[in-house]
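With one protein chain removed, the remaining protein chains of the complex are shown where they sit.
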């Protein structure tokens, strides 16, 4: 889960990380007022969870409050990469001398958080993590000890970072680390950190990605969802503990296990079909969950056939069968349903479903082929 | 540094540890009001940093608000172990079914915090730590991981603690642990933790001892000093980074290094003398610190002779000599001063002092003997 | 017999009184696993599974009484970190965590804590370990696999079951299948599991079942090329996965260009490891 720039910046501020003077608004005429308060020039920035706002006209410079209002109104009526802009952030415009990129994330190989720092221009955020085997510009953080000041010194030292900003950099990195821990983040990025011509060290933009597994102890997480980004059903699915992603095809999928779901989608593609979604039932399946899953699928007008591919392990096929039975009783079978079941309690699962108007398939590949045939191969 | 019961309880409350309803006051007639609010019976408890308040009449039961006022007025006019009572705590009186003792402190051998729990009656707080080799009722806490819930379960399990209070106990222990860490405590004790007849789990009394080394990052520490307990000079000394303890004798001591100071005091005692104080110059000695130390000694009317015993190491004898020179210029030598110096820069130290009206001794034992002679052997 | 576990492994089931824990404890016993105890706070003193398995309040007590040397965790995510640390502290040598949804920062801590205690940590969010025909510490359905010479390491439970079933239909058996789990951080990685298989006399060749996200498959490819003598094949899922979306598993996402299937396929290709993305193809590969 990702936060908007203005949300991330509000957290940065709380953690003592210096940000430019700025305010967020959804109303263009308020932009004028804000620009007056801050003093011009200002930057007006679209708040959308998309890369490349700058090149899409999502970031504009305004030299007067009037210009700020105009820019805000322009951006707020825009769509950026298909996403409408709900809010703009108006920040003081700064003269920048030097730019840096800072990142705390998790290293899967070492199972440790790491802190990376680059001088901007030397590398782009999108490719930073690719610099896999280069240890020079990264510091591993012992999760049992946490980030220490000396580690920031080491990093600054390697980059010939100016001494006079070292204390500021240290506070920023320690703030990032504390935020990373407190919020159960998966990633905290600052891009750019700037040294301005008037010798301030400021964070101009940043990203925070949160760990959805921590939802049970991070209650605010739900408030930060950007509902606009989510397709219909994604919110409903999450409520029921389903992993659902809406896609463009017409074969609705209902699978258990993330790997198996991916393999099913791949198999559909290989057989010339187009999946309508990713839907992993996840752990702890009960009747309500299966009904909710089928409800989401059948409410998607693009779905022309439903492919159920279940392999029992932690999840038992009979539990799913009871769910399917109840769902079919409720919704009927106007949209054809194809079922493949294997593994734990597969036999009794099939027995439960055998009198219903559904198609059975002896294997996943067979089930996929049947589904593809129904929707016309394409 | 120790906190009063009411101070400790305020912290407990902040950390989610349940305490009885109660309020502190220094005015007897307020005790009546408080008792009315809480509802009688109440317990009126002297807030002094002394053991055995109960047996010294420092804890009284009051069955009516009038009785509470009387009890408060009685206690507030009392001295307990020589300490006057500034405040009383009025707590709801409880019917107790079972009592426990809980302690988090540091284990010197393992260099780890530990959590101990006893059923009261089985052991007394004063001797609890003596049960050195008995691991059954203690849990070691990995300082890099912190106290975990399962550890509290282990402890409860060994004591056959009632299941239905286990969740409450866990929250109390985790609260103690968080408090221990956040406050840089050396010890957090709860005594007793009670199960009341009306089935509540409450903390009736507790102690917190703080780590004075953490003063630089625990700014509130200074607010919690109980100035009444401190002899004249102790506060002054701390301001200057001196380790000073007022004692009953007449030989004023000024030494560097804690071990050497103790050995000097022991030597005075062995030679029939009585030290007036413990005074360790500590690390980072400068002229002002030496002047401050001598100022404290010379302001103690009991001091009849000053014994300076310095062995240079981290501290250099010449630095001390300059300080003594300045102090003697300021205060004169009405009170005789005996000096022994050895170690780093001892020669130049003695050279700096040689024209002043002080006595030199070739060894610590000799210096002590000279001092004892001056004050008349006894 | 094969790696990590065998018939004399003595297993404690943490969360044995829960629905899943209870069900799979029975399955494991039926399969031949020595389930010597269960742990479930506040159920200590009771007996479960036809009164044959004692339940303890704490791991410490359970290990003391039963001398268990392995544990499997079914407790809910909210309590799982506590259960993991408890297991690490209890003296067992192997901890298999089935639980899904544990915060990743907790796993980082647990991983390093287990390391200092020299405990082998498998999972979380995994299917556990099975030595077909002999013993299992996990949730793999017993019917889906037969004993044989192929070692399997998989990020996905159900996908591995389906693949093993397809193998079974071809008469291809498995020495050990380790589910390493679908989370961002894994107690045991592909490479670490591969090291164990390399020296295991019961394993002749290896199958890795990977998916989008992270770079563990790329590391596995390098390891296969430079440090394995046994032949390795790979099946990868997620070629249709869009970037920026979490594909069910916490660890299965493409972000900032990292974690694409393309990169993984290239890594295996250039390491000389046969890699496929379709099950029929995989079967052809394994038949050889």
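We call the chains A, B and C, going by the order they appear; numbering starts again at 1 in every chain.
What we mean here is this: a contact is a pair of C-beta atoms (placed from the backbone, for glycine too) under 8 Å apart; a residue touches a chain by one contact, two chains touch by 3 or more.
Computed from a prediction, not measured in an experiment: that's the story for all the values here.
In the entire assembly, the chain absent from the figure touches the shown chains A, B. Only one residue in the set B:181, B:287, B:326 or B:358 touches the chain that does not appear here, and it is B:181. One of B:245, B:287, B:335 or B:358 touches the chain omitted from the figure, and that residue is B:245. Within subunit B, the residues in touch with the undisplayed chain are 106, 108-109, 111-113, 125-130, 132, 142-144, 181, 184, 186, 211-214, 216-217, 243, 245, 247, 255-263, 265-270, 275, 278, 280, 282-284, 311-316, 342-344, 363-365. As for the chain not pictured, it touches subunit A at residues 142, 144-145, 148-150, 153-154, 157, 163, 166.
Basically, only the chains that are shown with their structure count from here on.
In whole angstrom, the spacing between the mean C-alpha positions of subunit A and subunit C is 27. Across the assembly, subunit A contributes 144 as residues in contact with two or more other chains. Among all residues of subunit C, those that touch two or more other chains are 109, 113.
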